[in-house]
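My questions will all concern the structure given below.
Only one protein chain is missing; all other protein chains are in place.
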Amino acid sequence: MVHLTIDDKPVEVNEGRSLLEACREYGIHIPTLCYHPALEPYGACRLCVVEVSLGGRKPRLVASCVYPCEEGAQVKTNSEMVIRSRRITAELILAGSYHTPEMLALGEELGVKEVRFKLVEENACVLCGLCVRACKEIVGVSAISVIQRGIQKKVSTPFEVTSSRCIGCGTCVLICPTGAFKFESVAGFQYISPSKSAYQLGYYRLGSELNLHPNYVENVSALLMKPKDKDAAYEG
Amino acid sequence: MNRMQTATKFQNWQHALTSGWDDTKPCLRVCDGTGCRALGSQKVLTALRDEIHQAKLDTRIEVVGTGCPGFCEYGPLITVYPERISYQKIKLSDVHEIVTQTLVEGKIIDRLIYTDPQTGAHVHHEPDLPFYQKQKRLVLDLNGRIDPTKIEDYIALGGYSSLVKAITTMQPEQIIVEIKASGLRGRGGAGFSTGLKWELCRNNVLQVGEGYIICNADEGDPGAFMDRSVVEGNPHSVIEGMIIGAYAMGVHQGFVYIRAEYPLAVENLRIAIRQAEAANLLGKDILGTGFDFQLSVRLGAGAFVCGEETALMASIEGRIGEPRPRPPYPAQAGLWGKPTNINNVKTWAAVPIIIKQGAEWYAGIGTEKSKGTLIFSVVGKINNTGLVEVPMGISLRQLIFDIGGGIPKGKAFKAAQIGGPSGGCLPAEHLDVPIDYESLTALGAIVGSGGLVVADEDTCMVDFARYFMNFTQEESCGKCVPCRLGTKAMLATLERICAGEGQPGDIEYLLELAESVKNSSLCALGQTAPNPVLTTIRYFREEYEAHIFDKRCPAKVCKGLITYSIIAENCSGCMVCLRECTSNAITGTKRQVHSINPELCSRCGVCMNVCKFEAVAVN
Partner (left out) sequence: MQISISEINEIINKEALSDGSLIAALEEIQERFRYLPPEALILASERLGVPLSQTYAVATFYNAFSLNPKGKHCLHVCMGTACHVRGSPQVLDRLESKLAVKAGETTRDHLFTLETVNCLGACALGPIVVTDGEYSGQMTTQKVDQLLRTILRAEAKP
């Protein structure tokens, strides 16, 4: 067992747990975006940062989803530094997705007042990588990957054409936190295409009555609907 | 070349080579590093060899192409042995004279000799050059003396004797104790205790049963070419250091990860590896001791982020160069999940020196916490651009003025950027800072890998910061939000400021972003990317304010805030600028005063460059 302090409270967890898992065990809320219990932690969104100090050293921010619980660590989950960092991170996510409802809600939760910088092109995809990781780790197909580098990064199939490996399981659509994927029907076959146009269009929602978060979808076939009118997609 | 079956056989061979090495023999040593090659050293070498052949002197005089001796501003360089006469800025047309005058008649050609700009004195001999006086050349010692493609040269001057000492008389744990005692710290920039790092790796290797060592030669800092010059000029020093390290940590496979943009370094490294293998100094059963170590070369593919150790390992594994969160550290789980030790080129190259001279000797150089020497590539607005090696603790002032020769054209020193895009700038008020890890960190800069860029009064510090932010933003892998979007937001703000569209609150916004990017980025690229911005705001805030509030660029650099105009009294109406202008912004006829249309002018500055009458002004 490992003993540490979280928010001045002594805590005891099994070996090998991450700080995020420990916090969840003790009911401490940590915002996340790229984390999913069924996948290897990725550490990319940086929303789950917490302050850690070990052996009296200067506290620093670490991503709780990947940082292990260390004996004697002092952890703060809502210090000034943590709150400021999460707010700016949320603001930066909104820089690329300023019309996406889920991200706007996240921003509000984390205290974003104004989005001071906006990218020229908006995109519902926040590059959390859940779709890619799920396709690789859970489905085992690796039909999609994150291509290019830096600000040009995007999720795509090889050569940006329909994937021949995709098995149409819909995991990527289910796991996406913002609904940036869409289904298309072609000649009687349904296939998933994270096509260029979907990302250029930005945000597409399948249906307001459906909650796309994992564990809420009972029937996968309910998702296989015809796309609505393109123009109706933008919520302004 | 013979395979050295035992250490004794090697020592005999070394003894023979050392006895055969004769510095009193006539020889021409020509710098053939990438820098001098770009100035035509290869043609000079060919011409020299031809001339010497013509004059039937080949049996008496040797011509050797060496690695970079560091005095790059004055290249191409030739040192004439045995007197060690230093000839500089050699042109092809000088070759004939060098052979007939100096080699045949023993006369010195004055125009090729260094003239001290301060005193006007001629300096004939290489060791007397002011450039070298305050340096302490340990790692760079053999650059400029040996032919990097001949292992015999390296061995003749003592090479691989440290390996013999380590592998036949020392235990692995002893070697690690020695490295720890020397105080050697990682020369890649982080400055972590090398001995401690080796110890951590060794402990894990003993548990797991295998591991790897890697040499990080992915020198990506713009303005840095130290690592390149070490690998080009003395690749065996790196190889020897790595074999010793492998033995100390108990690993049997190593990689040198080197930029593909360094073809000469790659070639010389590959030649060196082949020669070391042929001599049984590398590979299976090294010198008959039973110790195996294989070294492979892996090329980078054009990604600065792959200089970060976890991204580097991802690249070797054939994946995209995205850093991984640490812990676990490479010493615990690195390449293919096994314990891995990664060190910079200069760190590995220092190992044979420490083993040979002893930890105490090495720890006698430098300051209390920063031991040994540092190699800097000194570039930018400086007279003696080049490669220098100095003891830790030397002041910035000595480095820039005594060794670097000061600022060209009598301009005033403004700032020195140390550590490349991850580093910070130091202004004139800190010229007396001792250069060591702790002192620089306290001032917001870092030692980094050793790139030092000098800025003068004509450099705009906001543009300077913008340049570095542009670089880091382009090189960001894009995995984490703070770096991918935060550097973009910072860059966009800096670009607006440089374009004259800065707004009140921009400085505060930059500082806010900088704090977040620094604290919450996944890897060192993002964590250090804000440093240039932070230090330029700290030391040159008034320049930012001039751009934002006065819409003025004090250094007259930012295109959006300057105008070019013709000074009527000086203009002769020669129409040269008119022809050169790609924006058709200049009007005028022959012998009439010209004028520049500010609407069309792209501020490229060509007109100013070509005007022989100093008739173009910048405001």
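Order of writing sets the labels: A and B. Residues in every chain begin at 1.
Rule of thumb we're sticking to: a residue touches a chain if its C-beta (ideal position, glycine included) is under 8 Å from a C-beta of that chain, and two chains touch if they have at least 3 such contacts.
As the structure is a computational prediction, the values presented were derived from the model and not from experiment.
S.K.: Shown chains touched by the missing chain?
M.R.: A, B
S.K.: Based on the whole complex, identify which of B:Pro26, B:Gly158, B:Gly223 or B:Pro434 touches the chain you can't see.
M.R.: Answering carefully, the residue with contact to the hidden chain is B:Gly223.
S.K.: Which of B:Gly386, B:Gly406 or B:Gly502 sits in contact with the chain that's absent?
M.R.: B:Gly386
S.K.: Among B:Asn204, B:Ser370 or B:Thr459, choose the residue that contacts the chain missing from this document, as touch is defined above.
M.R.: B:Thr459
S.K.: Would you mind spotting which of B:Glu317, B:Glu360 or B:Glu508 touches the chain that isn't drawn?
M.R.: B:Glu317
S.K.: On subunit A, what residues meet the omitted chain?
M.R.: 132, 136, 142-149, 156-159, 163, 165
S.K.: Extract the touching residues of subunit B with respect to the undisplayed chain.
M.R.: Counting only subunit B, the missing chain is touched by 34-35, 37-39, 72-73, 75, 219-225, 228-229, 260-263, 296, 298-304, 315-321, 336, 377, 379-381, 385-386, 417, 420, 451, 453, 455, 459, 467-468, 471, 475, 477, 580, 582, 602, 604-606, 609-610.
In this text, only the chains that are shown with their structure count from here on.
S.K.: Round to the nearest whole Å and give the separation of the Cα centres of subunit A and subunit B.
M.R.: Result: the chain centres lie 40 Å from each other.
S.K.: For a test of understanding, state which residues of subunit B touch subunit A in their complex under the given definition.
M.R.: Residues 303, 320, 325, 327, 473-482, 484-486, 488-489, 492-493, 509, 512-513, 515-516, 519-522 of subunit B touch subunit A in their complex.
S.K.: Write out the stretch or stretches of subunit A touching subunit B in their complex.
M.R.: 41, 43-47, 49, 60-61, 63, 66-68, 81, 84-85, 88-89, 92-93, 95-96, 116-117, 119, 127, 129, 146, 148-153
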